[in-house]
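The complex is shown incomplete by one protein chain, all other protein chains being positioned as in the whole.
Let's turn to chain A:
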Amino acid sequence: MEINPEGENANLFDSYLNRELSDKELLEFKKKLESDIEFAYKLEKYTTTQVVLENYALREEIRSTLTSMKLEKQHDSVDYTIIPLRIPRRRNWMRIAASVALLFVTFTAYQYFSITNNKLYDEEFKPYKLATERSETNASNSIETAYLNNNYYSTIKSFEQSTNHATKEYFLAGNAYLEEKKIDKAIQCFEYILSHPEGKQQFYEDAEFYLALALLEKNEPQKALAILEKINLDKNHLYHEKVNNWFLLKVKIVQLKHS
């Protein structure tokens, strides 16, 4: 293990700044601050650094949200873009602008007509890849074994023949059902995980994403959209990056066509 001389102080400073020191530790910490100028100076440096970091992170978060909103606004207003037909001056520039606008309209129209719930599902669905590194090479039961061997039929069979399943087994079975196009069964598995609080520890966020995909495949885009919008808003969600604004837009198009 690498030894890091800065680490010890950093951990102590973190605990102090997060008010995690016990009364005794706090007393000792304050004594040290008063008696050790070097230590006090280090704390001041550390605190200043944290303020800079927090300020930067907050700015970035605000900047990126406002930029996304601006882009969405521009995108929403594309329907109202007027392509000029008679242009007395700056003909070339306007021609280029008109061509770009036309291309954009064509592209949007293509997206509108070509996107379907099944197509979107096929693009996004990839069966969950179970970790097989190091000590995890041995599957704990027949469901996992079958799943690791990409034998989805056997996964389902083992799942249906046994009872008292763990969250992981529900999740793997859900994926196997999706592979076998048994969408309702898949939905049941994912909904089971989401309805049990203990599931939040493991596979909860995965289940949310795969449930949304299953609903999409079942042609229930409105329900899928509600879950995907939640994932999109939660930047700590495991699938936040996957569910980007472009993906959401495509689901919205599917929903628009569906309604």
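Simple rule for what comes next: contacts are C-beta pairs under 8 Å (C-beta built on N, C-alpha and C of every residue); 3 or more make two chains touch, one makes a residue touch a chain; residues count from 1.
The definition used in the following text is that contacts and distances are computed from a predicted model.
A.B. asks: Can you pick, from "Short chain dehydrogenase", "Stage II sporulation protein M", "ABC transporter ATP-binding protein" or "RNA polymerase sigma factor", the UniProt name of the chain not shown?
C.D. replies: Listed in its UniProt record, the absent chain's protein name reads "RNA polymerase sigma factor".
A.B. asks: Of the residues A:Lys31, A:Lys45 or A:Arg95, which one touches the chain left out of the display?
C.D. replies: A:Lys45
A.B. asks: Of A:Thr116, A:Ser154 or A:Gln255, which sits in contact with the chain we cannot see?
C.D. replies: The missing chain is touched by A:Gln255.
A.B. asks: Of the residues A:Ala40, A:Leu53 or A:Leu71, which one touches the chain left out of the display?
C.D. replies: The missing chain is touched by A:Leu53.
A.B. asks: In the full complex, which residues of chain A touch the absent chain?
C.D. replies: The list for chain A reads 1-2, 4, 6-7, 10, 45-63, 65-66, 69-70, 222, 233-236, 238, 252, 255-256, 258-259.
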